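One chain of protein is taken out of this complex; the other chains stay put.
Think of it as A, B and C in the order they're written, each chain with its own count starting at 1.
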Amino acid sequence: MARLLFFGRLGDIAGGRTRDMTVTGDVATLSILIEAIAAEDEALGAALKDKSVRYAVNEALVAGDTAVTDCDEIAFLPPVSGG
Amino acid sequence: MARLLFFGRLGDIAGGRTRDMTVTGDVATLSILIEAIAAEDEALGAALKDKSVRYAVNEALVAGDTAVTDCDEIAFLPPVSGG
Amino acid sequence: MIRVASEPFDPAGELKAYERSCETAGAVVSFLGKVRSGSKGGAVTALELEHYPGVTEKTMAKIVTEATARWAIDEPLIIHRVGRLAPGEAIVLVAVGAAHRRDAFEAADYLMDYLKTEAMFWKKEMREDGEAWIEPRESDYNDARRWDGAKDTN
Partner (left out) sequence: MIRVASEPFDPAGELKAYERSCETAGAVVSFLGKVRSGSKGGAVTALELEHYPGVTEKTMAKIVTEATARWAIDEPLIIHRVGRLAPGEAIVLVAVGAAHRRDAFEAADYLMDYLKTEAMFWKKEMREDGEAWIEPRESDYNDARRWDGAKDTN
């Protein structure tokens, strides 16, 4: 099972900070995974696709689409606001 | 008697931070007063005339030559170095 | 010295300890950010700060590495709160010791700009009339961009 992490406002929209999801061979990339989420939850899908949102796979920021597997930790990062 | 105040390195050169001096009618301006000091102490005179030195009469900075009297407090201010 | 603190910390005590640790520094600049009690949306009752454990520390370490490469400074101190904070509580403390004041000022300013826009924290303001996630303002991004141009010259 892949571990999904939703930070900031995305956690509110997802209704939780974490979610486990089975990533099968069909869901081979980040964008397919986001489409799969959007199919079940339109509001969350739209929020994840917002251009201000960044993605990290296994704690490393990824630029654009990238391969994902069932062992990955996938984080959805809205604009940060520290300090 | 006018009160002369020598700050910073000027105090070292004058051999003291303060000095009282009788300012007669002949010593009507700051530049005449400095010349009178220079006549007695060449090194101090030169130091007081250095262009980096500012002057204050009765706690107010004065630009260039100015009238002085026997009741004045006259301060000689080398470049400051606070902070 | 980077710390993500889940409990309140004492900025004055931490700063004092830091100042002692950099004994040779002639200058120490510090920044303290606190939860404000008011905001456009009305009185603030609390601030909730989330982070991405592990990754947040890495983003902070990267910012510190950049600052120490760029200015002649001692290892900076950064303490950043997470969790639920009450008005008046310290959110972030940044302190930078240096031999010369301009290095300390610029590095502290830089660290704050990048903490605002790069470090992995998310902030929600709980107000009397509701709650709102805070995002950097355009001015925060502009502040951070100030350092781009001069990057090669320092």
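The criterion applied here is as follows: contacts are C-beta pairs under 8 Å (C-beta built on N, C-alpha and C of every residue); 3 or more make two chains touch, one makes a residue touch a chain.
Fair warning: this is a prediction, and the values are worked out from it, not measured in the lab.
Taking the full assembly into account, the omitted chain touches B, C.
The missing chain, though absent from the display, is touched by one residue of C:Val4, C:Val29 or C:Val55; that residue is C:Val29.
Interface residues of chain C facing the missing partner chain: 11-13, 15-16, 19, 23-38, 88, 99, 101-102, 104-105, 108-109, 112, 139, 143.
By the touch definition given at the top, chain B reaches the unshown chain through residues 5, 7-9, 11-12, 17, 52, 56, 59, 75, 77-83.
Quick note on the criterion: only the chains that are shown with their structure count from here on.
Distance between chain A and chain C, defined via averaged C-alpha coordinates, is recorded as 27 Å. For this pair, chain B with chain C, the centres built from the Cα atoms lie 49 Å apart.
Chain centres here are Cα means. That of chain A falls 75 Å from that of chain B. Residues of chain C found to touch two or more other chains are absent. Across the assembly, chain B contributes no residue in contact with two or more other chains.
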